[in-house]
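The complex appears here without one of its protein chains, the remainder shown in place.
This part shows chain A:
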(Lines give C-alpha, C1' and ligand atoms only; values in the text may rest on other atoms or scores of the structure.)
Protein backbone atom coordinates (compact mmCIF):
# COMPACT_ATOMS: atom_id res chain seq x y z
CA UNK A 1 0.00 0.00 0.00
CA UNK A 2 1.52 3.38 -0.91
CA UNK A 3 2.68 5.60 1.93
CA UNK A 4 0.21 8.40 1.12
CA UNK A 5 -2.72 6.02 1.49
CA UNK A 6 -1.56 4.75 4.85
CA UNK A 7 -1.17 8.28 6.04
CA UNK A 8 -4.64 9.28 4.84
CA UNK A 9 -6.26 6.18 6.36
CA UNK A 10 -4.64 6.90 9.72
CA UNK A 11 -5.95 10.45 9.57
CA UNK A 12 -9.41 9.15 8.69
CA UNK A 13 -9.26 6.74 11.63
CA UNK A 14 -8.32 9.64 13.88
CA UNK A 15 -11.30 11.62 12.60
CA UNK A 16 -13.61 8.67 13.20
CA UNK A 17 -12.03 8.26 16.64
CA UNK A 18 -12.81 11.89 17.43
CA UNK A 19 -16.49 11.41 16.67
CA UNK A 20 -16.61 8.07 18.51
CA UNK A 21 -14.88 9.36 21.62
CA UNK A 22 -17.03 12.44 21.75
CA UNK A 23 -20.31 10.60 21.37
CA UNK A 24 -19.30 7.83 23.77
CA UNK A 25 -18.41 10.38 26.43
CA UNK A 26 -21.68 12.21 25.91
CA UNK A 27 -23.61 8.93 26.04
CA UNK A 28 -21.96 7.96 29.33
CA UNK A 29 -23.09 11.29 30.75
CA UNK A 30 -26.60 10.72 29.39
CA UNK A 31 -26.24 13.56 26.90
CA UNK A 32 -25.49 16.32 29.38
CA UNK A 33 -21.97 17.67 28.97
CA UNK A 34 -22.08 19.25 32.44
CA UNK A 35 -21.77 15.73 33.95
CA UNK A 36 -18.48 15.16 32.14
CA UNK A 37 -15.07 15.71 33.69
CA UNK A 38 -13.84 17.53 30.57
CA UNK A 39 -15.42 19.24 27.58
CA UNK A 40 -16.69 16.72 25.00
CA UNK A 41 -14.11 17.87 22.44
CA UNK A 42 -11.33 16.70 24.78
CA UNK A 43 -12.71 13.14 24.77
CA UNK A 44 -12.76 13.27 20.97
CA UNK A 45 -9.24 14.65 20.75
CA UNK A 46 -8.02 12.05 23.22
CA UNK A 47 -9.21 9.18 21.02
CA UNK A 48 -7.95 10.89 17.86
CA UNK A 49 -4.51 11.39 19.38
CA UNK A 50 -4.29 7.77 20.53
CA UNK A 51 -5.23 6.60 17.05
CA UNK A 52 -2.92 8.90 15.13
CA UNK A 53 0.20 9.66 17.18
CA UNK A 54 1.65 6.21 17.98
CA UNK A 55 0.86 4.84 14.53
CA UNK A 56 2.32 7.84 12.73
CA UNK A 57 5.45 7.65 14.87
CA UNK A 58 5.81 3.97 13.94
CA UNK A 59 5.18 4.91 10.33
CA UNK A 60 7.92 7.53 10.36
CA UNK A 61 10.35 5.18 12.03
CA UNK A 62 9.56 2.46 9.51
CA UNK A 63 10.16 4.82 6.60
CA UNK A 64 13.64 5.47 7.93
CA UNK A 65 14.61 1.96 9.03
CA UNK A 66 13.26 -0.21 6.20
CA UNK A 67 15.54 1.09 3.39
CA UNK A 68 18.56 0.77 5.63
CA UNK A 69 17.79 -2.85 6.47
CA UNK A 70 17.02 -3.82 2.88
CA UNK A 71 20.20 -2.12 1.69
CA UNK A 72 22.20 -4.06 4.22
CA UNK A 73 20.64 -7.35 3.18
CA UNK A 74 20.94 -6.78 -0.57
CA UNK A 75 24.57 -5.74 -0.33
CA UNK A 76 25.45 -9.27 0.75
CA UNK A 77 24.16 -10.62 -2.56
CA UNK A 78 26.89 -8.85 -4.48
CA UNK A 79 30.00 -11.03 -4.68
CA UNK A 80 32.99 -9.58 -2.93
CA UNK A 81 35.15 -10.24 -5.95
CA UNK A 82 33.31 -7.66 -8.07
CA UNK A 83 34.51 -4.64 -6.07
CA UNK A 84 37.66 -3.56 -4.33
CA UNK A 85 36.67 -0.41 -2.48
CA UNK A 86 33.65 1.09 -0.72
CA UNK A 87 33.32 3.55 -3.62
CA UNK A 88 32.94 0.78 -6.18
CA UNK A 89 30.38 -0.96 -4.00
CA UNK A 90 28.42 2.27 -3.81
CA UNK A 91 28.42 2.50 -7.59
CA UNK A 92 27.19 -1.10 -7.87
CA UNK A 93 24.46 -0.45 -5.32
CA UNK A 94 23.24 2.57 -7.21
CA UNK A 95 23.01 0.35 -10.31
CA UNK A 96 20.89 -2.02 -8.26
CA UNK A 97 18.60 0.83 -7.23
CA UNK A 98 18.28 2.05 -10.78
CA UNK A 99 17.36 -1.36 -12.11
CA UNK A 100 14.89 -1.99 -9.30
CA UNK A 101 13.24 1.38 -9.90
CA UNK A 102 13.30 0.73 -13.66
CA UNK A 103 11.53 -2.58 -13.23
CA UNK A 104 8.94 -0.89 -11.00
CA UNK A 105 8.42 1.72 -13.65
CA UNK A 106 8.10 -0.86 -16.43
CA UNK A 107 5.54 -2.86 -14.45
CA UNK A 108 3.52 0.21 -13.72
CA UNK A 109 3.63 1.20 -17.41
CA UNK A 110 2.38 -2.19 -18.42
CA UNK A 111 5.34 -2.92 -20.72
CA UNK A 112 6.33 -5.72 -18.41
CA UNK A 113 4.05 -8.10 -16.55
CA UNK A 114 4.50 -8.38 -12.79
CA UNK A 115 5.34 -12.08 -13.10
CA UNK A 116 7.63 -11.44 -16.05
CA UNK A 117 9.54 -8.90 -14.01
CA UNK A 118 10.09 -11.48 -11.31
CA UNK A 119 11.24 -14.11 -13.83
CA UNK A 120 13.71 -11.98 -15.71
CA UNK A 121 17.14 -13.39 -16.02
CA UNK A 122 20.32 -12.23 -17.73
CA UNK A 123 20.59 -15.51 -19.64
CA UNK A 124 17.24 -15.30 -21.40
CA UNK A 125 16.94 -11.62 -22.14
CA UNK A 126 18.90 -8.41 -22.54
CA UNK A 127 17.84 -6.40 -19.51
CA UNK A 128 19.20 -3.19 -20.91
CA UNK A 129 17.03 -3.54 -24.01
CA UNK A 130 13.96 -4.54 -22.01
CA UNK A 131 14.23 -1.51 -19.79
CA UNK A 132 15.06 0.77 -22.69
CA UNK A 133 11.77 -0.35 -24.28
CA UNK A 134 9.86 1.01 -21.33
CA UNK A 135 11.79 4.27 -21.29
CA UNK A 136 14.42 3.53 -18.64
CA UNK A 137 17.96 4.13 -19.89
CA UNK A 138 20.87 2.22 -18.36
CA UNK A 139 24.55 3.12 -18.73
CA UNK A 140 25.89 -0.39 -19.21
CA UNK A 141 24.92 -4.02 -19.52
CA UNK A 142 23.54 -5.67 -16.43
CA UNK A 143 25.50 -8.43 -14.75
CA UNK A 144 23.77 -11.46 -13.23
CA UNK A 145 24.43 -10.69 -9.54
CA UNK A 146 23.24 -7.13 -10.00
CA UNK A 147 19.96 -8.29 -11.46
CA UNK A 148 19.52 -10.82 -8.68
CA UNK A 149 20.19 -8.12 -6.13
CA UNK A 150 17.77 -5.75 -7.85
CA UNK A 151 15.04 -8.40 -7.90
CA UNK A 152 15.68 -9.19 -4.25
CA UNK A 153 15.55 -5.50 -3.51
CA UNK A 154 12.13 -5.25 -5.16
CA UNK A 155 10.80 -8.31 -3.41
CA UNK A 156 11.95 -7.14 0.00
CA UNK A 157 10.54 -3.66 -0.58
CA UNK A 158 7.14 -5.08 -1.48
CA UNK A 159 7.07 -7.35 1.58
CA UNK A 160 8.29 -4.58 3.79
CA UNK A 161 5.63 -2.23 2.46
CA UNK A 162 2.83 -4.64 3.17
CA UNK A 163 4.10 -5.37 6.69
CA UNK A 164 4.35 -1.65 7.17
CA UNK A 165 0.73 -1.10 6.16
CA UNK A 166 -0.45 -3.91 8.44
CA UNK A 167 1.60 -2.80 11.43
CA UNK A 168 0.72 0.89 11.17
CA UNK A 169 -3.00 0.35 10.63
CA UNK A 170 -3.15 -2.27 13.38
CA UNK A 171 -1.50 0.12 15.80
CA UNK A 172 -3.89 2.90 14.80
CA UNK A 173 -6.90 0.63 15.37
CA UNK A 174 -5.51 -0.63 18.65
CA UNK A 175 -4.93 2.91 19.89
CA UNK A 176 -8.41 3.87 18.80
CA UNK A 177 -10.02 0.92 20.54
CA UNK A 178 -7.97 1.39 23.70
CA UNK A 179 -8.90 5.06 23.97
CA UNK A 180 -12.57 4.48 23.16
CA UNK A 181 -12.82 1.82 25.87
CA UNK A 182 -11.21 4.15 28.40
CA UNK A 183 -13.69 6.92 27.61
CA UNK A 184 -16.35 7.44 30.25
CA UNK A 185 -17.74 10.40 32.14
CA UNK A 186 -15.11 10.33 34.90
CA UNK A 187 -12.11 9.90 32.63
CA UNK A 188 -9.81 12.95 32.81
CA UNK A 189 -9.56 13.50 29.09
CA UNK A 190 -8.42 17.10 29.38
CA UNK A 191 -5.37 16.20 31.46
CA UNK A 192 -4.52 13.31 29.14
CA UNK A 193 -4.75 15.50 26.03
CA UNK A 194 -2.64 18.19 27.63
CA UNK A 195 0.02 15.62 28.54
CA UNK A 196 0.16 14.41 24.95
CA UNK A 197 0.41 17.98 23.65
CA UNK A 198 3.18 18.63 26.15
CA UNK A 199 5.17 15.67 24.91
CA UNK A 200 4.69 16.83 21.31
CA UNK A 201 6.07 20.23 22.27
CA UNK A 202 9.04 18.60 23.97
CA UNK A 203 9.60 16.47 20.88
CA UNK A 204 9.67 19.57 18.66
CA UNK A 205 12.14 21.31 20.96
CA UNK A 206 14.43 18.31 21.17
CA UNK A 207 14.40 17.87 17.39
CA UNK A 208 15.75 21.41 17.02
CA UNK A 209 18.41 20.75 19.62
CA UNK A 210 19.35 17.39 18.11
CA UNK A 211 19.82 19.02 14.72
CA UNK A 212 22.19 21.54 16.25
CA UNK A 213 24.08 18.74 17.95
CA UNK A 214 24.27 16.90 14.64
CA UNK A 215 25.68 19.93 12.85
CA UNK A 216 28.26 20.50 15.55
CA UNK A 217 29.26 16.82 15.55
CA UNK A 218 29.76 16.77 11.80
CA UNK A 219 31.96 19.85 12.16
CA UNK A 220 33.90 18.26 15.02
CA UNK A 221 34.60 14.95 13.27
CA UNK A 222 35.76 16.58 10.07
CA UNK A 223 37.87 19.01 12.04
CA UNK A 224 39.55 16.11 13.85
CA UNK A 225 40.10 14.48 10.48
CA UNK A 226 41.75 17.67 9.26
CA UNK A 227 44.06 17.95 12.23
CA UNK A 228 45.23 14.38 11.60
CA UNK A 229 46.46 15.53 8.20
CA UNK A 230 47.65 19.00 9.09
CA UNK A 231 49.31 20.16 12.33
CA UNK A 232 47.08 22.29 14.52
CA UNK A 233 49.90 24.67 15.45
CA UNK A 234 50.51 25.52 11.80
CA UNK A 235 46.79 26.06 11.31
CA UNK A 236 46.23 28.38 14.24
CA UNK A 237 49.51 30.29 14.11
CA UNK A 238 50.48 30.12 10.44
CA UNK A 239 50.67 33.50 8.78
CA UNK A 240 50.38 32.27 5.21
CA UNK A 241 47.30 31.04 3.46
CA UNK A 242 48.18 29.38 0.17
CA UNK A 243 46.22 26.24 -0.54
CA UNK A 244 47.35 24.28 -3.56
CA UNK A 245 45.47 21.20 -4.50
CA UNK A 246 48.61 19.46 -5.64
CA UNK A 247 49.70 19.20 -2.01
CA UNK A 248 52.21 21.14 0.06
CA UNK A 249 49.76 23.94 0.86
CA UNK A 250 50.18 26.32 3.77
CA UNK A 251 46.93 26.73 5.66
CA UNK A 252 47.47 29.35 8.35
CA UNK A 253 44.26 30.86 9.68
CA UNK A 254 45.77 34.16 10.85
CA UNK A 255 45.44 36.14 7.59
CA UNK A 256 41.80 35.05 7.26
CA UNK A 257 41.16 35.79 10.87
CA UNK A 258 42.70 39.21 10.56
CA UNK A 259 40.56 39.93 7.49
CA UNK A 260 37.41 38.89 9.33
CA UNK A 261 38.33 40.98 12.34
CA UNK A 262 39.32 44.05 10.32
CA UNK A 263 36.21 44.06 8.14
CA UNK A 264 33.93 43.47 11.14
CA UNK A 265 35.64 46.29 13.00
CA UNK A 266 35.02 48.76 10.17
CA UNK A 267 31.45 47.50 9.84
CA UNK A 268 30.79 48.04 13.53
CA UNK A 269 32.47 51.44 13.46
CA UNK A 270 29.89 52.38 10.84
CA UNK A 271 26.86 50.60 12.27
CA UNK A 272 27.15 51.31 15.99
CA UNK A 273 27.15 55.13 16.02
CA UNK A 274 24.64 55.47 13.19
CA UNK A 275 22.37 52.75 14.53
CA UNK A 276 22.54 54.01 18.08
CA UNK A 277 21.88 57.63 17.17
CA UNK A 278 19.01 56.56 14.94
CA UNK A 279 17.59 54.55 17.84
CA UNK A 280 17.88 57.49 20.21
CA UNK A 281 16.11 59.71 17.72
CA UNK A 282 13.28 57.30 16.95
CA UNK A 283 12.69 56.30 20.57
CA UNK A 284 13.16 59.62 22.39
CA UNK A 285 12.67 62.54 20.05
CA UNK A 286 10.60 61.48 17.06
CA UNK A 287 6.86 62.10 17.16
CA UNK A 288 4.78 58.94 16.96
CA UNK A 289 4.03 59.63 13.30
CA UNK A 290 7.66 59.98 12.28
CA UNK A 291 8.62 56.99 14.43
CA UNK A 292 5.90 54.92 12.79
CA UNK A 293 7.38 55.87 9.44
CA UNK A 294 11.11 55.83 10.18
CA UNK A 295 11.32 52.57 12.08
CA UNK A 296 9.84 50.33 9.38
CA UNK A 297 11.96 52.17 6.78
CA UNK A 298 15.09 51.32 8.76
CA UNK A 299 13.92 47.76 9.14
CA UNK A 300 13.51 47.40 5.39
CA UNK A 301 17.32 47.49 5.29
CA UNK A 302 17.33 44.27 7.29
CA UNK A 303 15.21 42.59 4.62
CA UNK A 304 17.63 43.21 1.75
CA UNK A 305 19.41 39.97 0.81
CA UNK A 306 23.14 40.22 1.49
CA UNK A 307 23.98 39.37 -2.12
CA UNK A 308 22.31 42.66 -3.09
CA UNK A 309 24.54 44.47 -0.62
CA UNK A 310 27.43 42.60 -2.26
CA UNK A 311 26.44 43.94 -5.66
CA UNK A 312 26.13 47.42 -4.18
CA UNK A 313 29.66 47.06 -2.79
CA UNK A 314 31.05 45.79 -6.06
CA UNK A 315 29.34 48.18 -8.44
CA UNK A 316 28.82 51.38 -6.45
CA UNK A 317 30.88 51.68 -3.30
CA UNK A 318 34.09 50.15 -4.68
CA UNK A 319 34.27 52.42 -7.75
CA UNK A 320 33.35 55.52 -5.69
CA UNK A 321 36.12 54.78 -3.21
CA UNK A 322 38.47 54.26 -6.15
CA UNK A 323 37.53 57.69 -7.43
CA UNK A 324 38.62 59.25 -4.13
CA UNK A 325 41.50 57.09 -2.92
CA UNK A 326 42.55 55.43 -6.13
CA UNK A 327 45.73 56.09 -8.17
CA UNK A 328 43.97 58.63 -10.39
CA UNK A 329 43.68 61.21 -7.62
CA UNK A 330 47.27 61.22 -6.52
CA UNK A 331 46.52 59.56 -3.19
CA UNK A 332 47.06 56.15 -4.70
CA UNK A 333 46.17 54.24 -1.56
CA UNK A 334 43.78 51.97 -3.32
CA UNK A 335 44.73 49.63 -6.13
CA UNK A 336 41.34 48.08 -6.89
CA UNK A 337 37.68 48.47 -6.06
CA UNK A 338 37.62 45.43 -3.82
CA UNK A 339 39.06 46.32 -0.44
CA UNK A 340 38.52 45.93 3.28
CA UNK A 341 37.04 49.42 3.33
CA UNK A 342 34.49 48.64 0.62
CA UNK A 343 33.23 45.51 2.34
CA UNK A 344 33.37 47.09 5.79
CA UNK A 345 31.32 50.14 4.81
CA UNK A 346 28.63 48.11 3.07
CA UNK A 347 28.49 45.57 5.87
CA UNK A 348 28.13 48.46 8.29
CA UNK A 349 25.08 49.66 6.39
CA UNK A 350 23.69 46.14 6.55
CA UNK A 351 24.09 46.10 10.34
CA UNK A 352 22.49 49.50 11.01
CA UNK A 353 18.95 48.11 11.32
CA UNK A 354 20.12 45.39 13.73
CA UNK A 355 21.66 47.91 16.08
CA UNK A 356 18.96 50.54 15.68
CA UNK A 357 15.95 48.28 15.91
CA UNK A 358 17.17 46.33 18.94
CA UNK A 359 18.45 49.44 20.70
CA UNK A 360 15.18 51.25 20.00
CA UNK A 361 13.21 48.48 21.70
CA UNK A 362 15.63 48.46 24.61
CA UNK A 363 15.53 52.24 25.08
CA UNK A 364 11.75 52.11 24.91
CA UNK A 365 11.65 49.52 27.67
CA UNK A 366 13.40 51.88 30.08
CA UNK A 367 10.53 52.86 32.38
CA UNK A 368 9.01 56.28 31.89
CA UNK A 369 9.25 56.81 35.66
CA UNK A 370 13.04 57.12 35.36
CA UNK A 371 12.69 59.84 32.72
CA UNK A 372 10.09 61.62 34.85
CA UNK A 373 12.39 61.39 37.85
CA UNK A 374 15.23 63.00 35.96
CA UNK A 375 13.09 65.68 34.32
CA UNK A 376 11.49 66.40 37.69
CA UNK A 377 14.94 67.24 39.05
CA UNK A 378 15.39 69.89 36.41
CA UNK A 379 17.45 67.90 33.92
CA UNK A 380 17.03 68.63 30.23
CA UNK A 381 15.95 65.97 27.80
CA UNK A 382 19.46 65.32 26.53
CA UNK A 383 20.88 65.15 30.05
CA UNK A 384 18.17 62.67 30.90
CA UNK A 385 19.01 60.53 27.89
CA UNK A 386 22.77 60.71 28.47
CA UNK A 387 22.78 60.14 32.19
CA UNK A 388 19.73 58.05 32.96
CA UNK A 389 18.19 56.40 29.90
CA UNK A 390 21.36 55.25 28.14
CA UNK A 391 23.06 53.88 31.27
CA UNK A 392 19.87 52.01 32.10
CA UNK A 393 19.69 50.64 28.56
CA UNK A 394 23.42 50.01 28.21
CA UNK A 395 23.48 46.26 28.89
CA UNK A 396 20.82 45.70 26.27
CA UNK A 397 22.61 47.94 23.80
CA UNK A 398 25.87 46.06 24.35
CA UNK A 399 23.96 42.86 23.72
CA UNK A 400 22.59 44.29 20.48
CA UNK A 401 26.07 45.32 19.36
CA UNK A 402 27.52 41.88 20.11
CA UNK A 403 24.72 40.24 18.14
CA UNK A 404 25.51 42.57 15.25
CA UNK A 405 29.18 41.62 15.62
CA UNK A 406 28.45 37.94 15.26
CA UNK A 407 26.41 38.74 12.14
CA UNK A 408 29.38 40.66 10.76
CA UNK A 409 31.78 37.80 11.46
CA UNK A 410 29.52 35.28 9.76
CA UNK A 411 28.81 37.43 6.69
CA UNK A 412 30.00 35.96 3.38
CA UNK A 413 28.50 37.44 0.25
CA UNK A 414 29.50 41.06 0.88
CA UNK A 415 33.06 39.90 1.48
CA UNK A 416 33.22 37.74 -1.61
CA UNK A 417 32.06 40.60 -3.81
CA UNK A 418 33.46 43.56 -1.90
CA UNK A 419 36.75 42.58 -0.30
CA UNK A 420 38.38 40.34 -2.85
CA UNK A 421 39.89 36.91 -2.36
CA UNK A 422 43.47 37.61 -1.36
CA UNK A 423 44.44 36.31 2.07
CA UNK A 424 46.73 39.00 3.41
CA UNK A 425 48.02 40.35 6.69
CA UNK A 426 48.07 44.10 6.28
CA UNK A 427 47.05 47.23 8.14
CA UNK A 428 46.00 49.14 5.02
CA UNK A 429 42.20 49.20 4.86
CA UNK A 430 42.29 49.94 1.13
CA UNK A 431 43.88 46.63 0.28
CA UNK A 432 41.97 43.54 -0.75
CA UNK A 433 41.67 40.93 1.98
CA UNK A 434 39.41 38.02 2.64
CA UNK A 435 37.66 36.39 5.54
CA UNK A 436 37.15 32.96 7.03
CA UNK A 437 33.68 32.54 5.55
CA UNK A 438 34.70 33.54 2.04
CA UNK A 439 37.52 30.99 2.15
CA UNK A 440 35.21 28.23 3.36
CA UNK A 441 33.18 28.79 0.21
CA UNK A 442 36.18 28.76 -2.08
CA UNK A 443 37.65 25.62 -0.47
CA UNK A 444 34.47 23.61 -0.91
CA UNK A 445 33.37 24.77 -4.36
CA UNK A 446 35.46 22.99 -6.91
CA UNK A 447 36.60 19.50 -7.67
CA UNK A 448 38.55 18.99 -4.48
CA UNK A 449 38.91 15.53 -3.01
CA UNK A 450 36.95 15.58 0.23
CA UNK A 451 39.65 13.65 2.04
CA UNK A 452 42.39 16.19 1.32
CA UNK A 453 43.45 18.75 3.91
CA UNK A 454 42.65 21.52 1.39
CA UNK A 455 38.95 20.61 1.56
CA UNK A 456 38.83 19.49 5.19
CA UNK A 457 40.30 22.81 6.28
CA UNK A 458 36.88 24.31 5.55
CA UNK A 459 35.47 22.38 8.50
CA UNK A 460 38.25 23.53 10.78
CA UNK A 461 37.58 27.11 9.67
CA UNK A 462 33.86 26.64 10.22
CA UNK A 463 34.46 25.16 13.65
CA UNK A 464 36.71 28.06 14.66
CA UNK A 465 34.14 30.56 13.44
CA UNK A 466 31.36 28.72 15.21
CA UNK A 467 33.23 28.75 18.49
CA UNK A 468 33.94 32.47 18.19
CA UNK A 469 30.37 33.50 17.36
CA UNK A 470 29.02 31.13 19.99
CA UNK A 471 31.23 32.76 22.62
CA UNK A 472 30.12 36.21 21.45
CA UNK A 473 26.46 35.23 21.63
CA UNK A 474 26.81 33.65 25.06
CA UNK A 475 28.67 36.72 26.27
CA UNK A 476 25.93 38.97 24.85
CA UNK A 477 23.18 36.96 26.51
CA UNK A 478 25.09 36.89 29.76
CA UNK A 479 25.47 40.67 29.77
CA UNK A 480 21.83 41.23 28.90
CA UNK A 481 20.66 38.84 31.59
CA UNK A 482 23.02 40.09 34.27
CA UNK A 483 21.88 43.68 34.07
CA UNK A 484 18.32 43.35 32.83
CA UNK A 485 16.68 43.26 36.27
CA UNK A 486 18.41 46.37 37.45
CA UNK A 487 15.67 48.87 36.83
CA UNK A 488 12.68 46.64 37.33
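In this section, a contact is a pair of C-beta atoms (placed from the backbone, for glycine too) under 8 Å apart; a residue touches a chain by one contact, two chains touch by 3 or more; residues count from 1.
One rule holds in what follows: contacts and distances are computed from a predicted model.
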{"item": "Undisplayed chain, where the name is taken from the UniProt record, one of \"Phosphate ABC transporter ATP-binding protein\", \"Cytochrome bc1 complex cytochrome b subunit\", \"RNA polymerase sigma factor\" or \"Carboxyl-terminal processing protease\"", "value": "\"Phosphate ABC transporter ATP-binding protein\""}
{"item": "Touch with the omitted chain, as defined above, among A:116, A:370 or A:441", "value": "A:370"}
{"item": "Residue touching the undisplayed chain, where the options are A:25, A:189, A:219 or A:388", "value": "A:388"}
{"item": "Sites on chain A contacted by the missing partner chain, in the whole complex", "value": "287-288, 367, 369-380, 383, 387-388, 391-392, 486-487"}
